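Below is one structure, written out as structure tokens, with a few remarks after it.
A single protein chain has been removed from this complex, and every other one stays in its place.
Letters A and B name the chains as they come in the text, with residue numbers starting at 1 for each one.
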Amino acid sequence: MTADKTHFDVIVLGTGLTESIVAGSLARAGKSVLHIDRNEFYGEHLASFDLINLLKVTNHGKEEDPFLSCYDEVELIFQSGGEEAKEAQMKEEVLKTNSVEATARDGGSDVEAKSDRKTELADFLRDYPDMDAVFKATCGIDVEDTVLSHLTKSTADGESEPWMPKSWALLELLRTSRQYNLELCPKLLYSRGGLVELLAKSGVGRYLEFKALDQIYLFWEGKVEQAPGSKEDVFGNQTVSLVDKRRLMKFLTFAMDYEENEGLFDAFKGKPYQSFLQDQKLSPRLIAFILNATALVVERETLVTLSTEEGLALTQRHLRSLGRWGKTAFLVALYGAGSELSQAFCRLCAVYGGTYILKYPLSHISISSESGPPVSVAADDGTVYTASWVVTSSTYAKYFDPEHKLEAESQTVWRGIAILDQPLYGQSTLNVTVFPPESIGNVQGVMATQQSWDVSSCPKTKYVVHFQASGPCCSREDIRKALVALTNDAPADAAKPTVLLAVLYRQTVRSCGTTWLNDSAVVCTPETATPDLEQAPTVARSIFDRIAPGEEFLPSVPDQSEDM
Amino acid sequence: MSTPSAQPGGAAAAAAGAVDAATLKPIQVKLVLLGEAAVGKSSLVLRFVNNEFQENKEPTIGAAFLTQKCKLDDKIIKFEIWDTAGQERFHSLAPMYYRNAQAAVVVYDITKPASLDKAKSWVKELQRQANPNIVIALVGNKLDLAATSRGVPAEEASAYAAEAGLLCAEASAKTGDNVMDVFTEIAKKIPLEQLLAARGGRGGASGAGGSGAAGTGRVDLNAGPGGRNTQQGPCAC
């Protein structure tokens, strides 16, 4: 699998969004680009997977892999309820009926039906050996012992064993795996943010599909409230008093163009945003709306330390994105934002001559050659590629920095992905719920993003909720509490959705910012904790400007879709 | 806007001309190309789109996708043709490539038996990754060399195609032989009524793996400044 050509202007390692924008922009500017990823998928930490592959990645058991080792502490919650259980039950019935017929015909028995199911399960596990661990964790079975051995010794009594119904239900769920697109790290796009502008301007947006987020909710004083996003929301809101409505509107109108009224916040420069908001006579509830549901700041420490200028900039960014598409400031990308955007920029790179090799492990990278090209990259298959520059994601940093000198800190995010049988709030299919710190006994604030079939996250009858908590002392407990607050434990309570399957995991990404190791090598870090991807185009641009100074960054692609 | 269901009388037909232009929007169909390097994927498309042929064509550069309209009965089909851009060389084709594709042309070179094997593995890949209703055409290119250096008997390819449920043809991008027919046959086989019914957004029908998303409320980033989404309610200002 050698590219016939082994020297390139630039070698890019890792297909995260920043690296992909760099690759696309450089190829577009005429540089020759070789883009490599050790994984067989695009997007690195922003990738999307079907259900089976998500379970595979989070239950990897490979501590030495520089990418997979970022995912650990996985916990699976599987409740055999909902459609899958019914489906499994129905199959059971059908099998029984068949075997009754069979009994009449040739004297078989109910036992056959059970062993059919076991064969089915055994076949599935043969095709997907990585799912052993999943069945073990959720149904408490040791596949080797329980399923396979049962297959050989036919149980004469034919009694149902406790693990069976659960396993059948899980099997049914996993059979629909391909209808899921689950993000390792879900992201929203600001409707008028730099990334959306770049996608529109460069033409890369033509590869992508988006829908508008419907609503942002805030968990406040024990219940979920709609966060007033627009003027009409404020007008129609039944719980905010008239005076508060005016104060909120007045503040938001100011924040929209806050730079023009410097006098109003001059005294608070460098001071906490929170105290500025208090000075505006905004009630604690409105302050929570602004900080948690508008600026989308949920980390406990950041809420306290965020300065007035930073806070106003975040609020303004949000406000300026309102009213472009749908009710909120955000867009959701079909099939997963990070993954699709990375793929789109990679396609641009390929269309402009870039070479792509995925699932390609490397053995060595050198960035300080005395003579010849400054960069050389050796692959496991023995091929050596050379280049003038190398741009890498932080998962490749170990090659340059075996002693971890670069590592400023690691960025830890606790995450949970829950598959539900119902939407959280009736009609709304795409929404965000924010739990401020301590609102449900949580240490760190939690953001919960509901996705649906509308963005191809799951089958039409299911809903997916992504939970995330970041910042010091964030933990699995934060995620669990939010999960419990939104769903029901008792299957009898039909008003709230039931969790069919949930995957909780920790994502720890080595964070080294954007660091130039020398004139020809740069390492960049993905944005995992932020709800958006606004940093990626800025970082990519700065790298592009250094490698291709004076060139235009991602000019519009000539439109070939017009009739010729 | 609603249109009345019955419109008897000759007078209606006379005025219908004005309305026709509005309702006859082309139906967009995404078509992906697959096949081994140098079998002539891009040449086939260039012949179809521009009716031209370049002897030693460089591998495709710069084209996001090419489009070509095709008239079928009373409908206009607009093919949006995606080239692999070389990403298939090291098995690095992105899932995005197959997404929402309603048709695929898998190309082999009739002078190179190995290229048919490769084509077969692409068909398998499509059946695994792409929309289950995708229309696949297996096309043997370089028909102009049939007399001198044919390496794949026509029967072998057509037997395989019949078994796998594919359209099948031999064509020559160089002479133009059969090229138009390939695309017309594909157009005929695409369930256009379904596409029309599901039309919304960019004309995508159902997604890969059958998880097609609802066709309403899609946002078009290139809808112009302040572009609004007509599916949603009024703008929130």
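Rule of thumb we're sticking to: a residue touches a chain if its C-beta (ideal position, glycine included) is under 8 Å from a C-beta of that chain, and two chains touch if they have at least 3 such contacts.
Heads up, the rule we're going with is that contacts and distances are computed from a predicted model.
Think of the chain that is not pictured: of "NEDD8-activating enzyme E1 regulatory subunit", "DNA replication complex GINS protein PSF1", "Geranylgeranyl transferase type-2 subunit alpha" or "Gaa1-like protein", UniProt labels it "Geranylgeranyl transferase type-2 subunit alpha". From the options A:K5, A:K250 or A:H364, the residue with contact to the unseen chain in the full assembly is A:K250. Interface note for the absent chain: among A:L319, A:L486 or A:C512, the touching residue is A:L319.
When you scan A:E232, A:E477 or A:E534 for touch with the missing chain, the hit is A:E232.
Mapped onto chain A, the footprint of the missing chain covers residues 230-232, 234-236, 242-243, 245-247, 249-250, 252-253, 256, 319-320, 322-324.
By definition in this document, only the chains that are shown with their structure count from here on.
On the chain A side of its complex with chain B, the touching residues are 1, 3, 42, 50, 178-181, 196, 199-200, 203, 205-212, 229-232, 322-327, 331, 334-335, 340, 343-344, 346-348, 350-353, 355-360, 453-456, 458-459, 557-558, 560-564.
Within the complex, the chain B residues that touch chain A are 49-50, 59-67, 69, 80, 83, 85-87, 89-92, 94-97, 99, 201-202, 204, 207-214, 217-219, 221-222, 226-229, 232, 235-237.
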